[in-house]
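All protein chains of the complex are present and in place, except for one that has been dropped.
Right, chain A next:
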Amino acid sequence: CLAQGFQLLISTLIILVILCFIYLVLTSSHLSGVNELSPVRYGRPAGAAPGHQLLLRLKEALPLGGGDSSSSSSEMKRVLLQLGPEKMRRSEEPPLSLDLTFHLLREVLEMARAEQLAQQADSNRRMMDSYGK
């Protein structure tokens, strides 16, 4: 009798869970990870220089690897990081931005993809090594 009671309870629970999920799926409107970002208002970093826009020049060259970075290094030195003025309105341009050309963006993207492929190859090699043991 007790076992039958447990079975009835489990069956009822299953039906309730299914109904709840169906309800949630039908009423859900956001499927991306949007809600993971909390509504933190952007604030200026404490101690930033007041009252004027800062244009900062990147002076170091990226270690692009392969040695063929002469044009990219000179281009890197012209990359600017812009910080918006303190008193800018919230509805205007984003306060942080990067002054980067598409050419340089593609170069760093290619580097990242090459790194990803190399790491995947290394991971595959390790897996194959462990399978062979």
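Just a few scattered comments:
Criterion: a residue touches a chain if its C-beta (ideal position, glycine included) is under 8 Å from a C-beta of that chain, and two chains touch if they have at least 3 such contacts; residues count from 1.
Here is the rule we use: contacts and distances are computed from a predicted model.
Its record in UniProt calls the unshown chain "Corticotropin-releasing factor-binding protein", which is the match among "Corticotropin-releasing factor-binding protein", "Gamma-secretase subunit", "AIG1-type G domain-containing protein" or "Histidine-containing phosphotransfer protein". Residues touching the missing chain, restricted to chain A, are 3, 6-7, 10-11, 13-14, 17-18, 21-22, 25, 29-34, 36-43, 45-48, 56-58, 60, 62-63, 76, 79-82, 90-91, 93-100, 102, 105-106, 108-109, 111-113, 115-116, 119, 123, 126 (touch as defined at the top).
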